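Yeah, one chain of the complex is gone here, protein chain that is, but the others are all in their spots.
Moving on, here comes chain A:
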Amino acid sequence: MAMLNVVDVKKSFAGTQAVRGVSFNVEPGELFGVLGPNGAGKTTTIRMILDILRPDSGSIEVLGGPMDESKKNRIGYLPEERGLYRNLKVIDCMVYLATLKGIERNEARKRASAYLERVELGHVAQKKVSELSKGMQQKVQFGTTILHEPDIVIIDEPFEALDPVNTRMVKDLLFDIRREGRAVLMCTHQMHLIEEMCDRIVMFNRGEIVLNGTLRDVRRRFAPNAVWVEGNGSFDNLPGIESVQTENGQVQLNLQAGTSPQSVFQALASRGDTSIDRFEVAIPSLDDIFVRVVNGERGQ
């Protein structure tokens, strides 16, 4: 059973189509990445999944059926536009928001305390939210998203304002959720984190999904049929090479159709005057793919 199943969903606001027939699904134990430029329809789609907005057409199934009130307690949401009760104590704020997700008060307090200890914020439990740094608030906010142990966690820019140490902490929490067979749907512009963490991705552009699949598949679709080489000696006049580009000491050998990277490697290795420090099949970064997609490319 898919945790989330979005089928051909459309939504318009005052004549403007914000979401145009979007379909994707998220499976249990999956970290699912959602990419796209600002205004591409990601937040509107998430709000439809959460039943804050209703789609004009299409269907959304959450945890095996249509969204209803009982399922709200099984979803954790960290919105892009986020905030906490600034005048409440950290622990009280977390407990209150957890009780709204159906957790009994004492249990919520226990979980909140344990969470704060885990993310090294135990000492601020009795402080007001407004007294915390932005990074601390972000960790508290993340805690309110997962305190009720939701089956689906939907997070929008979860690493904003976090330093590398805290980013690692939140990543570990997300990996734990995945390990437990729950699902995470993550929106972020930090491509390296998507590359590092996500099993599958969708990319939105102008209300449509323009990419959908595993990271490996997506990258292959945009791979230029080339290899990157670093080393000493000449890389010219190799068989099956269409052209050679050099940038920042890295050489890109663009292959002719039908030429395999292995044959190029063998040809290089057999040359006595050339030493190879690095040989890599050219696969574009998600960052490159993002820019290319936004500029209208769809891949092969």
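The criterion applied here is as follows: a residue touches a chain if its C-beta (ideal position, glycine included) is under 8 Å from a C-beta of that chain, and two chains touch if they have at least 3 such contacts; residues count from 1.
In the analysis below, contacts and distances are computed from a predicted model.
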item	value
Protein name (UniProt record) of the chain left out of view, among "ArsA family ATPase", "ABC-2 type transporter transmembrane domain-containing protein", "FAD binding domain-containing protein" or "RNA polymerase sigma factor"	"ABC-2 type transporter transmembrane domain-containing protein"
Sole contact to the chain not displayed, among A:Glu27, A:Asp51 or A:Glu107	A:Asp51
Contact residue for the chain not shown (choose from A:Val6, A:Leu97, A:Cys198 or A:Ile241)	A:Leu97
Footprint left on chain A by the chain that the document does not show	13, 47, 50-54, 69, 72-73, 75, 77, 79, 81-86, 88, 96-97, 99-102, 144
